[in-house]
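All protein chains but one are shown in place.
And then chain A:
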Amino acid sequence: MNSTLKRVSVACLLMFGLLMANVTYIGTVKADGLRSDSRNVRGFYARYAIDRGWITADNGKTTLAKTVDTGDKTYRFEREYPLGKPFTHVVGWFAPESASGIEAAMNRYLDGSHPDLVVRRAIDMVSGKPAKGASVDLTLNSKAQEIAYKDLAGTGKRGAVVALEPKTGKILTMVSVPSYDPNPLAQVNKAKVNAAYNKLDKDDNKPLLDRAIDLTFAPGSTFKTVTSAAFLSDDTSRDENTQVDAPDSLPLPGTSISLPNYHGESCGGRATLVQALTISCNTPFAIMGMDVGYDKLKEQAEKFGVGQPLEIPLNVAASNIGPDEGKAALAKTAIGQQSNQMTPLQMAMVAAGIANQGTVMKPYLVNKIMGPDGAEIDGTDPEELDEAVTPEVAGELTKMMIGVIENGTGGAARLPGITVAGKTGTAETLPGKPSHAWFISFAPVEDPKVAVAVFVESGSAGNDATGGAVAAPIAHDVMQAVLGR
């Protein structure tokens, strides 16, 4: 019987071989697919097993997102956002099955899965402690952020405020209105989270969108700074006192219509660049735009960052001056109309670039990353994005923008004892629809610490939105908050 016994032994060996091969296949090849299967709730539980890193501002002094140890076995660590609405779009939220904002963009640091944290994670694993993530400190100035939110929400309109530190590109303020409380989206109950999310998603005011970076809008007269930059850079003999044609009405080539000045005001036929910007004449900038041509205007805009892919680390919608549609269209593009579409962040970068002697810094939100033990493991080094204009041209543009504050449409942004440079904008949208109100500015001119773009969206309650009346006061408060006055 031994011969058949041996064969049966081989059969047994084969059976164990098959079982071992199969568990190996499951544990290696199939493991990832099984782990990430949406029906496998372990991934969902795992989200709450990690002592997620905090999100802070003001060099760690202000807590924007924190992790609370509930002691619960299944959902041990829950997320809370103590300051709520003003920070929602930047900080985002950590929901059962998704995340947004910094919570999503910096997830691998926050949950400790980033390769930089691998040693730390191994130590936690061996010692049996719950995995602890790294904390992310943001560049935000929480005081300015809260003031910007309060002011903008106070207008009852939709809009966005972005403030940058011109020399580094640090984002000091980034607010979008309407906002919402992120805490209901960070519950562990999926049904409640879905209900809260769907309600926000269906809201006609689209609170889920971050108007500072997700959407683009016609920049209106604030774009005249870019047109001026192209015009001044095109010929070095020009400066802020160069005289340009400023007719009351400009017939647009190839069409039967004419471009008027705002509210039909007169700019006296000829004006210096300073005068033209100060009272925001349309016709001289339309002429300048047609003079430099589409390509040079586009190139100038790109040097300020338009069309460049940006990750701050949130994704930023691409701004665009629109396609080349002929001279008449170009005239309108030059004054921020036609297909010219900018994000509020982009317009803040224009102001910051002029403030920083022509050099545009890459905007960023993450100041530094601190390991679970509190030691800094990474920080963002300021990076140049491009040189938009020469320091000379930047100086000339600054003088023009000072005129806007001191003698023109931007008086509401004046700060006592501080020289402010700025530009208003009131962009027409569709005929008969209310305008977008814009304001960009920076201060102090001598040593710029803050550059701001304020945007108030059309179609919001009321029709009286002009850049000078609605947007400039908000910029005033934000600059004041950043400058600490």
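The criterion applied here is as follows: a contact is a pair of C-beta atoms (placed from the backbone, for glycine too) under 8 Å apart; a residue touches a chain by one contact, two chains touch by 3 or more; residues count from 1.
Just so we're on the same page, contacts and distances are computed from a predicted model.
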item: Name under which UniProt lists the unshown chain, selected from "DNA 3'-5' helicase", "ABC transporter permease", "Cell elongation-specific peptidoglycan biosynthesis regulator RodA" or "Peroxiredoxin family protein"; value: "Cell elongation-specific peptidoglycan biosynthesis regulator RodA"
item: Which residue of A:Asp37, A:Asp235 or A:Glu311 touches the chain not shown here; value: A:Asp37
item: Chain A residues touching the omitted chain (full complex); value: 1-9, 11-13, 15-16, 18-20, 22-24, 26-28, 30-35, 37, 39-42, 45, 125, 128
